[in-house]
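The complex appears here without one of its protein chains, the remainder shown in place.
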Amino acid sequence: MQNALQSANPRRATVPERLKLILANCRSGWSLPREFYCDEEIYRLDVERIWRHGWLFAGHSCEVPQAGDYIAFWIDSDSIIVIRGEDGLVRAFHNLCRHRGSLICADARGRASRLVCPYHQWTYAIDGKLLACRGMPDDLDKTQLGLHPVHAREIEGLIYVSLAPEPPDFEPAQMLLGPILKPQGLTRAKVAKSIDYEIEANWKLVWENNRECYHCNVNHPQYIKANFDHYNADDSTERIRHRIDAQVKRSEAKWAESGLTVSHKETGMTRFPDAERNIWFSANRTALVEGWMSETMDGRQVAPLMGDYVDPDVGTLRARTLPNFWNHSSCDHGVSTQLLPAGPQSTRARVTWLVHQDAVEGRDYRLDELLPFWQLTSEQDWEICKNQQRGVNSTAYKPGPYSPVKEYNVDAFVRWYLKMLA
Amino acid sequence: MQNALQSANPRRATVPERLKLILANCRSGWSLPREFYCDEEIYRLDVERIWRHGWLFAGHSCEVPQAGDYIAFWIDSDSIIVIRGEDGLVRAFHNLCRHRGSLICADARGRASRLVCPYHQWTYAIDGKLLACRGMPDDLDKTQLGLHPVHAREIEGLIYVSLAPEPPDFEPAQMLLGPILKPQGLTRAKVAKSIDYEIEANWKLVWENNRECYHCNVNHPQYIKANFDHYNADDSTERIRHRIDAQVKRSEAKWAESGLTVSHKETGMTRFPDAERNIWFSANRTALVEGWMSETMDGRQVAPLMGDYVDPDVGTLRARTLPNFWNHSSCDHGVSTQLLPAGPQSTRARVTWLVHQDAVEGRDYRLDELLPFWQLTSEQDWEICKNQQRGVNSTAYKPGPYSPVKEYNVDAFVRWYLKMLA
Partner (left out) sequence: MQNALQSANPRRATVPERLKLILANCRSGWSLPREFYCDEEIYRLDVERIWRHGWLFAGHSCEVPQAGDYIAFWIDSDSIIVIRGEDGLVRAFHNLCRHRGSLICADARGRASRLVCPYHQWTYAIDGKLLACRGMPDDLDKTQLGLHPVHAREIEGLIYVSLAPEPPDFEPAQMLLGPILKPQGLTRAKVAKSIDYEIEANWKLVWENNRECYHCNVNHPQYIKANFDHYNADDSTERIRHRIDAQVKRSEAKWAESGLTVSHKETGMTRFPDAERNIWFSANRTALVEGWMSETMDGRQVAPLMGDYVDPDVGTLRARTLPNFWNHSSCDHGVSTQLLPAGPQSTRARVTWLVHQDAVEGRDYRLDELLPFWQLTSEQDWEICKNQQRGVNSTAYKPGPYSPVKEYNVDAFVRWYLKMLA
């Protein structure tokens, strides 16, 4: 729970000499040295420099639709509560009482008109102000004892928080993600299902896995039926390129009137992130393979159209923000993945399926049709990550080379990561 | 299991600079900094300065009534055995063989005429002397290889041990506790039930919880029906004060002839501990609310009178000794709580219900009437402590202010603790 790094300066610890040496040995285009995946001290540095610095996906607006609705989650040892105010704004706080530190909300979600600490009933408004603390001296300055605030932003149905005193600028993300997310209608969605996982792997292994489709062929039999992105410069045949081009052209023509655009038109995955230009967010719309209307087991639409869509043929909208979010959305549903660090070799993941807010389970959609595509794909990835972690723990592990044509995004992720850490 | 602190000098390690800095930042009247509740090094210091120094409640005389009867328990990584000798005296030893260190008694209780190590059958008298070690050279000095002794004291049915080479003076505790405990007759008691808990909280959080009734109103609905001590200077109405005065007067008059005295006559909890006067022990007799004869769910007596009592109307006898014991005794039963440290965020608690030694379960008392009052109250507290620990682990936690009227004893505990640590 605790170490020298944190105690010395929770905001900006200096990097110990031992780690500087390891950092200096990182080789461009090759995987990271072992310590980055199992060392407690590097994990602590990750938490400080990345998880308590940048913008983290916290949940969906539709999880806290009314004033007083809240969700709570853990970032390492910090519990955060996100709650909608009387003014409709979403706010976030550290989920602990200013009196003696007790957790205030032990449940992961709920509704409250006041936040009352279960220990001595110190009572906070849902905007964090301390309202009551019976037994305390009259001259106690309550204005100094509100809940510790956490920065929060809401963008087209997604909620972000930052634990930093002065978080990085959110505007660039807002400007890019807002317009592209809008037609999906996540603001008018509801959660159909949410599954929590504990992945026995460092959070970076989970991201590296997410940043390439080099592993898809054998590991994701259902995913590759719907998508083109496991094809790369080296193995996209003439026929594949032709298919992609045809799909892109067809889609561009068809989508023009509804204002949707194909923003990723090539083989392989779109490039992300970009450390040099400080791009930790991105989104694009991609055509699915011929005949597929949704990322489902057989490509058929399985729930009512979401958002502004009037036709199921909208490809997939994909968004991702570092360090902890990605979403694939089809015409009829969206799937968000939230990562949270829980130790050098442990990552919590929550996968959430969203459908139109008016859709009724049993009548408008069935979970056994909605879930399998991304549940299988996710669980296949967690298994991969676990076995990679077990191998990387070996003292024999040495960094290996990335494929320039297949792992450019893994390399880009590593460069982004090292820049954040420096 | 192990750290630099211990290795350097198991008896009196110097306080590392890092901890000195944290100690220097403690603010009087405010809760302790985060490190005191989750830092491994501070936990180690706690074990050395407090748990391997002072007098620890070990168990009840009635748990080891005959020569050879023993109980064993763990103080952090040290197993201690308490055994009654042929001479009727209670002795304590480290529960490990002087040969190769094996645990001697793996069970938590039993009877033995000799203590025989299960590994190679080295055999010790129940006074700790090494009697036999076949296979060893004839010139081996057996007098140097007796069990490592631990100081032990017995006081009106309670057994205390100290791991210190030279423990603090026990006489003051003996002189104060002896007379007030005597009429309860714990020497003529038996264990009706014992429940073991593992509380996921630092031992100090458990004590701080015990040192105030600020939390009782909402958390202990049954406890507050029987007692007055959740009322404090700030919220004792005229009517409450009148009720207490009336109960005290009535009790004083009635108890005079049996030699019992009301030693706590005011609202709130009696003041304890007192770091300045080195008071780590205390006891008092308190009136219950009108009509309550016992700390049971409805206030009725549920077992035969204990000790010297001839009438159920004796209020409650309460005793507590730092760092690990408290007891509430009614006319018909007593309840002891023993705490033992098991890690920075883990405390073992054993709650033991005692009744008159001649009482027969089913005939004279029923567990479903005897247990609920303190079982519920205890388990409510453990839940509180667990959630406080989870909050305190947050990097956002900062010390908060104690209520002078409600948490004076928490503040007193913290002052006692810091004095012990210094």
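Should a chain be cited, it is by its letter among A and B, assigned in written order, with residues numbered from 1 in that chain.
Here is the rule we go by: a contact is a pair of C-beta atoms (placed from the backbone, for glycine too) under 8 Å apart; a residue touches a chain by one contact, two chains touch by 3 or more.
All values reported here derive from a predicted model rather than from experimental measurement.
**Q** In the full complex, which of B:103, B:125, B:262 or B:418 touches the chain missing from this view?
**A** B:103
**Q** Out of A:31, A:187 or A:251, which touches the unshown chain?
**A** Within the whole complex, the residue contacting the unshown chain is A:31.
**Q** One chain is left out of this view; which of A:14, A:113, A:261 or A:394 touches it in the full complex?
**A** A:394
**Q** When the complex is taken as a whole, what residues of chain A touch the one chain not shown?
**A** Within chain A, the residues touching the omitted chain are 18, 22, 31, 34-35, 38-40, 208, 214-215, 217-219, 232, 234-235, 344-345, 384, 387-388, 390-398, 400-401, 403-407.
**Q** Counting contacts across the full complex, list the positions on chain B that touch the omitted chain.
**A** 1-2, 4, 6-7, 10, 52, 77-79, 94-104, 106, 118-121, 134-137, 140, 145, 148
By definition in this document, only the chains that are shown with their structure count from here on.
**Q** For chain A and chain B, what's the span in angstrom between their mean Cα positions?
**A** 48
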